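All protein chains of the complex are present and in place, except for one that has been dropped.
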Amino acid sequence: MTSNRALALSSVLSMALLASPSIADVHPITNEELADEQVFIYRVGDEFASIDPQLAEDVQGGEFIRDLFEGLMNQDADGNLVPGVATHFEASADNTVYTFQLRDNAKWSDGKPVTAHDFEYSWKRLADPNTASPYSWFAKEMGLKNVKAVMAGDMDPSELGVKALDDHTLEVRLENSMGHFPLMTTSEPTFPSPKWAIDAHGSDWTKPGNIVSNGAYVLTEHVPQEKSVRERNPLYWNDQNTILERVEALVISDDNGALTRYLAGELDRTEVPTGQYNALSKKHPDDAVSFPRLCAYYYFINMTENTHPALLDPRVREALYLAIDREVITNAILQGGEFPAYTFTPEATANFVGPDTPARSMTQAERDARATALLAEAGYTGEEIELDLLYNTSEAHKKIAIIVSQMWKQKLGVGTVLQNMEWKTFLEARSNQEFDIGRAGWCGPYNLASSFLDLMSSTHAYNDAGYANPEVDALLEKAKTSPDPSASFTRIEEILATDFPIIPIYHYAGVYMMNDDLRNWPVGNVEQKWYSRELYFAAD
Amino acid sequence: MSDTAIAAPEGHVETPTKGRSLWQDARRRFLQNRAAVISLFVLGLVCLVAVLGPFLAAWSNEEVDWSVLGDIASLGAPSFENGHYFGVDELGRDLFARVVQGTQVSLMVGIVGSLIAVTFGTLYGATAGYVGGRTDNIMMRLVDILMSIPYMFVLILLLVVFGRSMWLLFVGVGLISWLEMSRIVRGQTLALKSKEYVEAALAIGVKHHVIVIRHIIPNLLGVIVIYATLLVPQMILTESFISFLGLGVQEPNTSWGALISEGASTLQYGTYWQLFFPLAFFVVTLFCFFFIGDGLRDALDPKDR
Partner (left out) sequence: MTEFIIRRLLSAIPTLLILIVFSFLLMHSAPGGPFSSDRPLPPEVLANIEAKYHLDDPLALQIWNYVWGVVTQFDFGPSFQYKDRTVNEIIAQGFPVTLTYGSIAFVVAVVFGCALGITAALNQNSWLDYFAVGISIGAQVLPNFVMAPILVLIFTLWLGWLPGGGWNGGQWPYLIMPVIALSTSFMASIARIMRSSLLEVMHSNFIRTARAKGLPARAILFRHALKPAMLPVISYLGPTFVIMITGSVVIDLYFTTGGIGQAFVNSALNRDYSVMMGITILIGCLTILFNLVVDILYAWIDPKIKL
């Protein structure tokens, strides 16, 4: 995206604003009649750990931060960049220096102006070892100049490659060329934080009453493990276009319990429990929604010396890959519009062309036959192989593990020992390579094939399975600087389809029950970055 | 249930009999308690299902019936035609086979758990009570201290630390209850030690171990059996709670608690059989244990004579 396009978008948006009449009952753009009550109540499965932009790491915390704070850029309903606090930016020719121009009417909820210094402060805070943020790796991902030395404590944070040239100009210097850098400024860790509030309240600054924020909403109530309430912020620069008055998040850990409460009218949005989408969409066709997500569900194969010896043979791995009937899993188990996955990278990813591997065009019967043949070719009978299948405690993971293990058993004779572990134990077992096959899910942090395929690098932090292929590593390096890396990505997927370090199973869909009067949910935003200020309730 | 639920023994014979008459007496009383006898019979049936079930089932407990998968709510109901007598679970696995297997696990947890509690508690309590003096004092102080530890929380911690395993479950649920048992046994032992007949036996030179075998053990056994019977349902309930938390046995094994918790969570989708069958087994068995426990207490408790 160039700065020109961002500018154009911004002017379209502001024209829309100017044109909008300030009649409360009609939507400014669509002229749709609005409901009298604009209160959105949704379910979260878990309490957020933090809503400090630099410390938060969970999805539910991210949803809050996008409402309470605003970064340099935002995403629109389709995931395109639109202006946030910054009106536009300019990149140097080699994409190593970015200069963001900030709007002058952005205010914090205590009335102070939002300045480039706030961003400089928060980015340095993210990388500062004293902050000890579990999300500080993101600063490394951003490739800011000197970030590694700062994070290791060898260099003062003031040396970090971010600088406020004046109140409304922010200059960013990167270690290497990075074309997609502006996309990263839509991520929550890059959002500004108010130094004066943090200095005054310490770690308590995120509590209602203390918190100062620059987003469309302010946090007004927080009852841990029960609910949190955010209400519209009249000082937000674009407040006249905000329609939802109040957003409540209720913590309900049980999917089925949450659905009951949705059906009783207590919620406007909840996740559909695994396998119930079909039945629910028959009964409530206007409420049940499903849309593709940029996430992959896959099994990874231990390829270190701790593994089952049979798994070191690529033919065995391919046999396991082929014997899984993905249609059964997506159509009979999940039933929520998920997509069978034959590649790691989802088809919905921008500019991604999947390789034309034989497995895709075969029928399942052909795949099964091929799998049996491969296993025999590798010199194994299925009964000789018994694999430890590791997954973390969850109804959905359990179902898939059981079904997959039955497919392997019935088609190949391969036995599996299911290892259901609670999350922290699972992580420990995974990093100690105490498994043969493990379960994983990955949502791309941005809409690029690299945000998936980077995981296949031999040095990636997430690579516990010990997969290392120099050709893949080289292709990934090349893709970082190449203007059009999509050929490299297709090639990597081809290699994965001969090495089989992982077994992709399906690509996610967002499957929700949603109040049918709720409008503007960004179903086209594959990263599901949604902003409450864009949502509204239409009148019945 | 109280002693008076049973007709007072007629013609209570005062003739001197051997130690065994206590048990004959108890058996007669027990057999007169209709609820207890019926419970014993039903419990026998449940055990029979647990043992013979695998031979009756048309499916194994882990096989997926692909033909019903995808529409369990309408295709997965109980049916004799496709061999799913109890219907299928959410993944198209035969519920009958799973209930049978869950019965085995739950009964095992109940019985092994209470055996551990009873054995350990009896040994500990009897030692403390019989040796007496300072040893007794120290041992019982320790029990007091341990009783102040919130066990449910420790059990959760244990399962988190050591991962889920059947044996840990047995030991874990057993650990919860041995303290109570040791107190009861100690009290009984103390009381028995000062009984006239024990003192008389000592006076005429009967050896310690004979006293223990002839006089103390038979009297303790009554309490132990009653307590053990009442412990079993508690153990089963504890296990079901652990399963509800997701810390129970590993798939494809299952237990009543796991099946019930799965069935309860899908109740609103119309697959009522997934809750009904495991819950029925669970409730009926627990009822039986309670009635048998009450019956045994009425029959064995020396106080009631």
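Should a chain be cited, it is by its letter among A and B, assigned in written order, with residues numbered from 1 in that chain.
In this text, a contact is a pair of C-beta atoms (placed from the backbone, for glycine too) under 8 Å apart; a residue touches a chain by one contact, two chains touch by 3 or more.
A quick note: this is a predicted structure, and the numbers were derived from the prediction, not measured.
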Listed residues A:78, A:94 or A:428, member touching the removed chain: A:428
Field: Touch criterion as defined above, residue of A:104, A:254 or A:347 at the omitted chain
entry: A:254
Task: Spell out, residue by residue, where the missing chain touches subunit A.
output: 47, 49-50, 52, 55, 57, 129-130, 132-134, 136-137, 140, 151-153, 203-207, 223-227, 250-254, 256-257, 260-261, 263-264, 266, 422-425, 427-429, 431, 461-462
Query: In the whole complex, what residues of subunit B lie against the chain that is missing from view?
result: 1-5, 141, 144-145, 147-150, 152-154, 156-158, 160-161, 163, 233, 237, 240-241, 244-245, 257, 260-261, 264-265, 267-268, 275, 279, 282-283, 286-287, 290-291
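Throughout what follows, only the chains that are shown with their structure count from here on.
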- request: Mind checking the centre-to-centre distance between subunit A and subunit B? Centres are C-alpha means, answer in whole Å.
  value: 48
Residue numbers on subunit A that touch subunit B, as the complex places them: 254, 256, 259-260, 275-276, 279, 328, 331-333, 335, 393, 395, 398-399, 401-403, 406, 417-422, 425
Task: Write out the stretch or stretches of subunit B touching subunit A in their complex.
output: 62-64, 66, 69-70, 73, 90-91, 93, 160, 163-164, 246-247, 250-252, 265-266, 268-269
